[in-house]
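Moving on, here comes subunit A:
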Amino acid sequence: MPPVNMATQVVQMLAGALLLISFAMLAERRSRRLLILLVWQGVVLVTSTVLVAASAHLTHLYYSAALTLLLKVCVLPLILFRLMRKLGIERDNEPLVNVPTLMLVGLCLVIFAFGLAQPVTALATTVLRKTLGIAIAVILLSFLMILARRKAFTQVIGFLSLENGLFFAATTTTYGMPMVVELGMALDLLVAVFIFGIFFFHIREQFDSLDLDQLESLKED
Partner candidate 1 sequence: MHVVSALTTTTPLTGLLVLVASWLLIGALGLVQPNRIGWVARTLFPLGALVALGVAGMGAMSLTPGFAAQSSVLALGLPDMPFHVRLDALSGFFLLLLGSAGAGISIFAAGYFRQGEGTAPGLLCLQYHVFLASMALVVLADDAYLFMVAWETMALSSYFLVVTQHRIPEIRRAGFLYLLMAHVGALGILLSFGVLQGGSWQMTFDAMRAAHLTPAWASAAFVLALFGFGAKAGLVPLHVWLPEAHPAAPSPVSAMMSGLMLKVGVYGLLRVSWDLLHAGPWWWGLLTLGLGLGTALYGAIFAAVQTDMKRLLAYSSIENIGLIFAGIGLALLCRSFDMRLLAALALAAALIHSFNHAFFKSLLFLVTGSVMHATGERSLGKLGGLIRYMPWVAALALIGSLAIAGLPPLNGFVSEWLLLQAFLQTPRIPHAFLNMIVPLGAALVALTAALAGYVMVKFYGVIFLGQPRERALENARDAGWLERFGLSWLALGCVLIGVFPQVALDVVGRITLQLVGTTVRRGPSPWWMTPITSSQTSYSGLWLWVGLLLVIGATFVLVRRIYHGRVRRTPPWDCGYPWQTPRMQDSSEGFGQPIRHLFGPVFRMQRELPHPSDPKPKYRVLVQEHFWHQLYLPLARLVQRTAERVTILQGGRLSTYLLYSFMTLILLLVWVL
Partner candidate 2 sequence: MTAVAYVWQVGECLLAIALAPLFAGWVGQCRAWLQNRSAPPLWQPYLILRKLFHKDAALATDASWLFRLAPYVVFSTMVVAAAIIPSVTTDLPLARVADAIALVGVFATGRVFISLAAMDIGTAFGSMGARREMMVGFLAEPALLMVLFSAFMTHGSTALPEMVEGLLSQPHIVLHPSLFFSGVAFVMVLLAENARLPVDNPSTHLELTMIHEAMILEYSARHLALLEWASWLKLFNYACIGFALFMPWGIALHGASAGLLALAIAALLAKLVVAGAALALFETLSAKLRLFRAPEFLTMAFLFAVLGLLVYLLLGA
């Protein structure tokens, strides 16, 4: 059992922040603020990654931190901002279920996630693994967010925050994936967002709104 040093405590604190942010995203109605929250998530992610790198003296984690910074804090939000302005979608959008219920469900999910991670964290070799529960919670929450929103744009944001959660889990629990793999993932993510962008335009020109209620024509009857 390695000593609980400063860095790890900070990391755990950051993990809490991450969870907080995802709850905030769950509650947030405005696309613009959602995007800002996403950026914050990225920032938290980067810092935590750096800290982990520092505490564990892993050079390749620095690279991945840099990559995250570049991708999740700069590039992607930038693209999304421009898209948002182009498509003019800052309007409110109401979740399918009202916010308090969502919160409640989210709470249950967090408890469930902790319960799920408990056996793993119990026999954790690195302190950091204790954050696994939080990572799972973030993932489930963003999943919840995706399926609770009815705008294509918000779904994408949810998707990205899901990715963040994954990334957090990867870094904290396993000191990050191998570099090559991470590069590949980053590339995929980038392409994905580009395609999302393309799709927004297609959807809009076909359905003249990004409302997902329009996209319910393909079904069995």
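Rule of thumb we're sticking to: a residue touches a chain if its C-beta (ideal position, glycine included) is under 8 Å from a C-beta of that chain, and two chains touch if they have at least 3 such contacts; residues count from 1.
Regarding candidate selection, all candidates are chains of the complex that A comes from, given by their letters.
Everything quoted here is computed from the prediction, not taken from an experiment.
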Review point. Only one of 1 or 2 touches subunit A in this complex; which?
Key: 1
Study note, to complete from the structure: Within their complex, subunit A touches candidate 1 through residues 96, 112, 115-116, 143-144, 146-150, 155, 212, 215-221
